[in-house]
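The complex appears here minus one protein chain, its other protein chains still in place.
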Amino acid sequence: MWFIYRLTLRQLSGRWRLLITVLLTALPVIMGVVHTLVEDAPPDHDFQTGVVGMLAGVILPLVVLAIASAAFTNEIEDRTLANLTLTPIPRWKIILPKLLGAISVAAPMIAISGILTGYFIYEGDVQAIASLAVGAVVAVVLYSVVFTWAGIMTTKAIGFGLLYVFLWEVTLSQIVPGVRFLSFNHYSMSIMQAIDERRFADEDMLSTGVAIGASVGVFVIFLLLSVRRLRRMDVP
Amino acid sequence: MTAPQDATATNGGQTREGTVFDIGYQHYDGPREGRNRSRYAVYKDGLKISLGIGRGAKAKVLPWMFIGVLMLIGAGMAMAAITIDRLAGDGTAESVGLPTHSDFYGIASIIMFIFAAISAPELLCPDRRDGVINLYLVRPLTGTDYIAARWAAFMTIMLMVAWLPQVILMAGLTLGASEPAEYLKDNWQDIPKFLGAGAALATYSGTIAMLVAGFTTRRAYASVFMVGLFTVSTPFTFGLAQELGGTAGQWLSMFNLSNIPMHVNDAIFNATSGVTMDAPAAEFDTWVLVSWFFLWTLLPATILWVRYRRLAP
Partner (left out) sequence: MTNASDAPTNGALGSQDAVIKVENVSRWFGNVVSVSDVSFEIKPGITGLLGPNGAGKTTLLRMITGLADVSDGKVTVFGESVRNNPALYARIGVMSEHETVYQFMKGRDFVKMMGQLRGVKDIDNAVDKAINLVDLSDAAYRPMGTYSRGMRQRMRLAATLVHEPEILLLDEPLNGADPRQRVHFQNLLLSYASLGKTVVLSSHILEEVEQLADTVLLIVNGKLAASGDFHAIRAALDDRPYHVRVISDAPRDLASALVKLESVDAVNVDPEGAIVVLSRNVRDLQIELPRLAKASGVRVRRVEPLDDSLESVFGYLVDR
């Protein structure tokens, strides 16, 4: 497993990919910095909601999509996946290190961005910062497992991923109340709320238990789906 | 053409003979068509790639899903207006401010941006990644021809994607009205308006997407970069513009990439759509906003052209 994990880290930290993701994750931090520098800034609350929404709702899924979908798509496009499948390794031991590799690249970037952003917009409130960081990492893990699966299902995972993020997570989950039961954004928001009730309690949230249970369920289901796909697919 | 081709070579006074036999290759004797035919071929191929025509079912899913979603939005808006008018009497939909032609692009632009971001790389990236572009360029076809034909193909698709839902909306509203002919007589001006606004949105987003795709060979990078740029630009510029306020905020708001074509939409319909309502940039004069749009369309087009013009086999 270790070898595949190390290989994945190397594959997913290409120059361009890192540049684009670092650029994206830097934006909320920049907003936070400007916020602290400007004297007569508008009320905090709207601004905080806006910045957190941008980080959690748009930047986070995009960054994870760019990283996690490539875990398998690149191997399939370059026809190198056979190097890994033609080995006496149980298939889950190929999926798991690939997924962990994607999480290991995406999570630190998002966590750092979350911590820095939180530091500036919440003026150093540790509880709020911790809540933002933990919520973000949970979302990274959930999106990673789904986009890793998408990457092994189709080489057009980016297209489907974008459609999913913007139609489902961003648009439908705002309009149709029931969608929040199936929205990663809402799972992570609920977890943030559980850590810091003062700041993240103003939305119609899922209970923490439901959110944690659903998160674990999603993780296991998509992990199993990926293993199943790797077993059944024709490896190019 | 069955005669063997003989050749003689002299090597240090010794004469050696070599013969190449024509073993029956099929020579092409048909007419040779010129550059325009090549341009047309690249154009047509571009259309096919964008829509997944001539490829497996999998290649069709994504583009048609986007087109389907956009048409659904158009149809849904028409249905809503018709239903309200039926229930509460003609003209209610208009009086309660239900979204209509002028609002459509505000609602649908994000989907168009994503569609552009996914489709444009399909047209340009694989050709460079797999080296196919060199095969094009050894034909009577220059880099300019290639990129112009590809761009034209993509524009055709983008215009279709932009106009089709509006046509559906128009048709729905007309047929749903109690006096269709009357409705058309009163509202025909909407047609040139949405054609213009749709063309603005299509050329702008299509050209920028092509530019982004022209700089990388991995499709994923191009798509994510473009979508990131467009989706983050609204909250980013909006938040910062509020922080800064005043003229600085107004100018920052001008860099909201998603709003640039929407200001043109507003100017054409003489209305304010939901997405530009709170943008400080909307306070600029119309000519500033329209020039800004042209700058942001022509500059990427020029950079793209310069980049491909220099490509030689």
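The chains carry the letters A and B, assigned in the order they are written, with residues numbered from 1 in each.
Just so it is clear, a residue touches a chain if its C-beta (ideal position, glycine included) is under 8 Å from a C-beta of that chain, and two chains touch if they have at least 3 such contacts.
Note that the structure is a prediction, hence the values are computed from the model and not measured.
Across the entire complex, contacts from the unshown chain go to A. The chain omitted from view is touched by exactly one of A:Leu84, A:Ile129, A:Ile191 or A:Ala211, namely A:Leu84. The missing chain lies against chain A, touching residues 3-4, 7, 10-11, 78-80, 82-91, 231-232, 234-235.
Everything that follows uses one rule, which is that only the chains that are shown with their structure count from here on.
Distance between chain centres (mean CA atoms), chain A to chain B: 29 Å. Within the complex formed with chain B, the chain A residues making contact are 16-17, 20, 23-24, 27, 30-31, 34-35, 38, 40-42, 47, 50-51, 53-54, 58-59, 62, 65-66, 69-70, 73, 154, 156, 158-160, 162-163, 166-167. On chain B, the positions that touch chain A within their shared complex are 58, 62, 65-66, 69, 110-111, 114, 117-118, 216, 218-221, 223-225, 227-228, 231-232, 235-236, 238-240, 242-245.
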